[in-house]
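Every protein chain except one is present and positioned as in the full complex.
Here is chain A:
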Amino acid sequence: MFAYVAKRIVAMPFLLLGVITVAFLLTHFTAADPLTSIIGERQMNNPDVVEAARQRWGLDRSLPEQYLVYLGNLVTGDFGTSFRTRQPVAQDLIVRLPATLELVISAMILGTVFGITLGVFAARSRGGVIDNLARLFALVGASAPVFWSGLLVLFVFSVQLGWLPGPGRIDARAVAPPFVTGFFTIDSLLAGDWAGFRSALLHLLLPASVLGWTVTGIVSRMVRASMLDVLSQEYILAARAKGASPVRVLLHHALRNAMLPTLTIIGFSFAYLITGAVLTETIFAWPGIGSYAVSAARGLDHPAIVGVTIVGGAAFLVSNLLTDIAYAVVDPRVKLGAKVGA
């Protein structure tokens, strides 16, 4: 297994190279000229300014040359400089990635815990009231657009009831905790700043819940479906024939088996949300990767676009690997790296 994992990790840079190449080509073949956003529309008529900018950003060189230079810089950890923020892309990403991770990980924890619980209860009372309520909740969660559900919870809990703070990662008057992990909750705890921790946690609650609701919807539907499948298996009847209690049958025998297909969904959701939490980040003014990606795309910010793509690609590679490892841990029939048919 360790050899297999090592092999997968070694393969990652090559897979990322493919991702980078495609992203690089796609951005460069867009019809729009990034210069319009670098120097502004009005200066486009000034040949001196245009030429200087093209030289300054290396846009005067041929595409293969640009590509090789970019790759060469990438190896040294240089993701280029953003056309828009004029900051190194790597630095932008380092500041924004923890914000997204903090949000997405919280959402995944909420969504997985609630999703599994709801799925189990729904499967248990198939066709009953609990099942129908759980399915309705899941359906709304999975299909309600975040720009609606996000605004709704903001309106209710922040504006009307005043229980929770509005958008942002931390109270506007508070100072962000010193950067250690980039997770405001953890960093404020490390700094011993209880007020900061409380503020960061409360700010996290609404966006994480909204995003987690989506995850809950997806996970609970998957758990319910695979629980129903597992519950019809003979080993469930065999467990009952041993005299096992309904709770034991449900959790010890059925849920473990039902978790296998669910792991895939959880892994995929996590990777997807790293770059896919755009709407949540926008509505809650959350300075994460998603909103960065949107600004980058709008501003024809090629280095930033490719940078975000690398992060998204890496998220998928890592979460796929983790999913496969989780499979091998849960299911004794899965042997990582075993030859098919051996």
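Following the convention adopted for this analysis, contacts are C-beta pairs under 8 Å (C-beta built on N, C-alpha and C of every residue); 3 or more make two chains touch, one makes a residue touch a chain; residues count from 1.
FYI, contacts and distances are computed from a predicted model.
The listed options are "Membrane protein", "ABC transporter ATP-binding protein", "Sigma-70 family RNA polymerase sigma factor" or "Glycine dehydrogenase", and the UniProt record of the chain not shown names that protein "ABC transporter ATP-binding protein".
The residue from A:A6, A:V69, A:I94 or A:L237 that touches the chain not shown here is A:L237. Along chain A, the points of touch with the absent chain fall at residues 233-235, 237-246, 248, 252-253, 256-257, 330-333.
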